[in-house]
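Input: one structure, supplied below.
One protein chain is absent from this view; the other protein chains keep their places.
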Amino acid sequence: MGMVGGGKDAFIGAIHRIAANMDGLIELSCGALSINPDIAVDSGKSLFLPENRIYLKYEEMITKESKLSSDRRIDFVTIVTPNFAHFAPAVMALDNGFNVVIEKPITFTIDEAKQLKKKVEETGLILCLTHTYSGYPMVKQAKAMVAGNAFGKIRKVWVEYPQGWLSKLTEREGNAQAAWRTDPKRSGKSGCMGDIGTHAAHLAEYITGLKITHLCADLNVMVEGRALDDDGNVLLKFDNGAAGVLMASQVAAGEENGISIRVYGEKGGLEWHQHEPNTLLVKWLDQPAQILRAGGNYGDRLSGFATHNCRTPGGHPEGYLEAFGNIYRNFALTLSSKLSGSEPTKEMLDFPSVEDGIRGMAFIDNVVASSKSDKKWTEHAL
Amino acid sequence: MGMVGGGKDAFIGAIHRIAANMDGLIELSCGALSINPDIAVDSGKSLFLPENRIYLKYEEMITKESKLSSDRRIDFVTIVTPNFAHFAPAVMALDNGFNVVIEKPITFTIDEAKQLKKKVEETGLILCLTHTYSGYPMVKQAKAMVAGNAFGKIRKVWVEYPQGWLSKLTEREGNAQAAWRTDPKRSGKSGCMGDIGTHAAHLAEYITGLKITHLCADLNVMVEGRALDDDGNVLLKFDNGAAGVLMASQVAAGEENGISIRVYGEKGGLEWHQHEPNTLLVKWLDQPAQILRAGGNYGDRLSGFATHNCRTPGGHPEGYLEAFGNIYRNFALTLSSKLSGSEPTKEMLDFPSVEDGIRGMAFIDNVVASSKSDKKWTEHAL
Amino acid sequence: MGMVGGGKDAFIGAIHRIAANMDGLIELSCGALSINPDIAVDSGKSLFLPENRIYLKYEEMITKESKLSSDRRIDFVTIVTPNFAHFAPAVMALDNGFNVVIEKPITFTIDEAKQLKKKVEETGLILCLTHTYSGYPMVKQAKAMVAGNAFGKIRKVWVEYPQGWLSKLTEREGNAQAAWRTDPKRSGKSGCMGDIGTHAAHLAEYITGLKITHLCADLNVMVEGRALDDDGNVLLKFDNGAAGVLMASQVAAGEENGISIRVYGEKGGLEWHQHEPNTLLVKWLDQPAQILRAGGNYGDRLSGFATHNCRTPGGHPEGYLEAFGNIYRNFALTLSSKLSGSEPTKEMLDFPSVEDGIRGMAFIDNVVASSKSDKKWTEHAL
Partner (left out) sequence: MGMVGGGKDAFIGAIHRIAANMDGLIELSCGALSINPDIAVDSGKSLFLPENRIYLKYEEMITKESKLSSDRRIDFVTIVTPNFAHFAPAVMALDNGFNVVIEKPITFTIDEAKQLKKKVEETGLILCLTHTYSGYPMVKQAKAMVAGNAFGKIRKVWVEYPQGWLSKLTEREGNAQAAWRTDPKRSGKSGCMGDIGTHAAHLAEYITGLKITHLCADLNVMVEGRALDDDGNVLLKFDNGAAGVLMASQVAAGEENGISIRVYGEKGGLEWHQHEPNTLLVKWLDQPAQILRAGGNYGDRLSGFATHNCRTPGGHPEGYLEAFGNIYRNFALTLSSKLSGSEPTKEMLDFPSVEDGIRGMAFIDNVVASSKSDKKWTEHAL
């Protein structure tokens, strides 16, 4: 693995490294870790990279790595830069025969995302998008139960993502994370919806297997002086007629990172909270609710998708880093199956793709358009 | 107290009686408990009413009671009939000098509600509307904290009311409660929003002290063959610029009666769930969240509104019946202060009024109108 | 109902009145509410008692009431005085033909309890002991499930009762409740174990249907200067070989009134917390845990003992006062069946009796003896 971005002053790069390290399947071999050369070198050294594989620019990294022998060169490039700097290295990596892992949102614009899709198709390489929350075992269990028709037709979806960390004008107080995420030039046309609303939309579609067809958005700038939305509520319509609400906020003061979802069908419903991720609450119309637990000892009541994504027996809580690690692990297992000529299992193949990236970019475009519109419903067109 | 409706086959009448009995301040003295004479008589007997005060019609009850001497006649009439049969007995009671307690929604139409208001003003009598959830001590604590500016300016309100009991076409299966509540002729122009959405709207305005100014509603009939909405999601705008969402559903399969609210301001937020009503979770931007408990031993951190509405020390859970009882108790204390010529305290006066009833009727009208409209925002006009 | 004790300065008397009032089955008709005549009179007036039935001494009350005609005289006497003043009025009431409700612990000594039992048997009257926690519907559900062998043979019982209110020497700071409860002359030979340990022991035996046969107690005085134990841990052996622990403390600083129990058998277990009393958590060896809820819509999965003791459908939380009310209600229904010559149902008969009182007094004696002993196990002899 070679990493673009993720130097010492970044947040998500370190997370990607832990996630990739965890299972002993992936090794960080090189990096272009910062556009600041000093940070790039310092970061590389502290990560024990060999000096000749600490690069100052991603172009150099991709070019040089592509010339190494196949037993030495990296298998894939991981891109953890701010949103505006995803597309170019991704294209170059694919063009040079590297598979790609990319932090979400996939690109800066939907056009870039569509171009990336074409490139992926042309090259036959694999692109993995790190929508972390779909990596949790009990999220996968939820998806499997809905797919298995445990709840009958789905009628209701409530998904929410409250954070509080932008309750003040933090971007003016030297918080680098806040600075780029609230800057239209680096983040894109939406703040809150781009950063976390896309996660919520992905989670809703991932679990239900449904597609959002229409939305009605109310985006807000709650903190005076901010350039992008920091809050938003969106009514949703799904392709089977289900109704939903998506709530995302970065000014829900006192909240941490509370992405949660509730889904109801004809016969019951489910509830999952990222803050207690090993529990899936399952509710029934005419029976007591059940507490399904990751690693639970229930025979085949837990889907293979859930068990494949656990590392420990029940009662040994796994968390965000393991969920992130599952995405890397499934990507790596798929890659390694492909390299060895065998067929990856459906559990291995279950990681977010360039298609999910395009839907995410369209979500950003469409909620922004809807929020500006006087019409109630905006079509969620790609 | 004389009761109109609430015979043996009803639900809410029994609740009103327990609530009224609880504190030894109110005595059920007479009733016109059913339009079915047999049920009226049977119900009256099983409640130990004297035979001559078991009436077959409310008109008879009001007329005869009004002729009793002041030490024998009832002080107020409680109306617990289906929605369509609230207005006439309320007017007649007021006209005959009786104060009134009335189950929500206050009337069948907003015009009736406005007429009732005029009548209340003309007679100088008291009308109490049983929006139960505002009777909980920790709801009152929440209101007091927002009013005291603990959280700064309020930015966000998420209020929800999921129930699951109408997930099937129960109204066709002999469920009397379901039958009248889903029947436009008895329930009014909305089902779910009239029955429980109004509670949620009241709770949001009660706690925040804000008024909803605009709304954008998506009402749904999720169960085929049903005549009224059984589900709805509503975007809200408040008069201080805050944004909100109101979610109500009677097809959230597996849910009981989960009215809950979250409110966020500049400095923190609060969270309250009716299923665990003695706890108010208070969150802060830069300090650990706190668990405030009804009856908690924190000196004056608990508002007088909270302590006035508790009967037990912390750790002795009080519930729905006590919240309901608080509304009756405050109404009775206000009445008794008034009768004795003293001034009721502000804690006593804190029960829902005819004004709240009008806002509730307007809410029903406006969400129904908004749901039919292509426009995003509908004004919440009275 | 006539009440002995429970004047304005008392705690538990007011609770008894609310509990008795709640269902409209019982009326407070007279009282000897305090040994302080002014308080007795004031309290009686504020409770709307007729002046001639406000007594200054219980002897006078019992004598005079016994001379009233049967349609006017009370059916039973409720005794809510401090522990040392239970026995005499109870005996006198029984001797004069009144049934008795008595606050726990039943008497000051076990000998008194045994004499009371004899008196109950001689008179054929009913004595009801208010071990409140056995009045909760989900406690009754727990008992019914164990009795129905849902969990197989019971192996483990953990019962605990943490309170924090005696963490300081409150009895010297003018707290009347603390003063008598920590005074051996008024409370008896144990403080914490007598006051709350007995509740925990009763709950454990009630739910499991087992009897404690041996115990090993470690009682402590944690606050210097206190005369009685304010804390204790007790190992338990049950008559079927199950092992247990009973933990009770009044110096668990920050705790309210957290009586809780966990029971495990061969096939699963259960968990109940008084702070969230409408939920019974049921765990299984090889299936997901289930959340049983009071009033839940599960057909006959809920025992008749649970449903008989609920007043509302699921999701309308009932609490401590309702649990207390259930004891009064079942006592009143039993009494009224008996008076009308019909047979009370087993659900009506399910309230604590003089036998439970004797076991409670023996528990106090035996834990105190065990705590002083160097031997590990002390027999729990009556």
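Letters are used for the chains, namely A, B and C, taken in the order the chains are written, and counting of residues starts over at 1 for each.
The working rule: a residue touches a chain if its C-beta (ideal position, glycine included) is under 8 Å from a C-beta of that chain, and two chains touch if they have at least 3 such contacts.
On a predicted model such as this, the values are computed, not experimentally measured, just so you know.
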Options B:109, B:290, B:336 or B:353, residue touching the unrepresented chain: B:290
Candidates A:63, A:149 or A:312 - the one touching the absent chain: A:312
Contact partner of the left-out chain, one of C:74, C:113, C:126 or C:216: C:216
Per the touch definition above, residue among A:230, A:322, A:347 or A:365 touching the missing chain: A:322
Missing-partner contacts on chain C, residue numbers: 151, 155-156, 158, 160, 162, 164, 167-168, 216, 218, 220, 222, 231, 233, 235, 243-245, 247, 249, 251-255, 262, 264-269, 282-285, 289, 373-377
Chain A residues that touch the omitted chain in the full complex: 11, 14-15, 17-18, 21-24, 28, 47-48, 163, 165, 255-258, 274-278, 293, 295-297, 311-322
Interface with the unshown chain - residue positions in chain B: 282, 285-293, 296-299, 301
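The criterion applied here is as follows: only the chains that are shown with their structure count from here on.
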Separation of chain B from chain C, taking each centre as the mean of its C-alpha atoms, in whole Å: 34
Sequence positions of chain C contacting 2 or more other chains: 293, 296-297
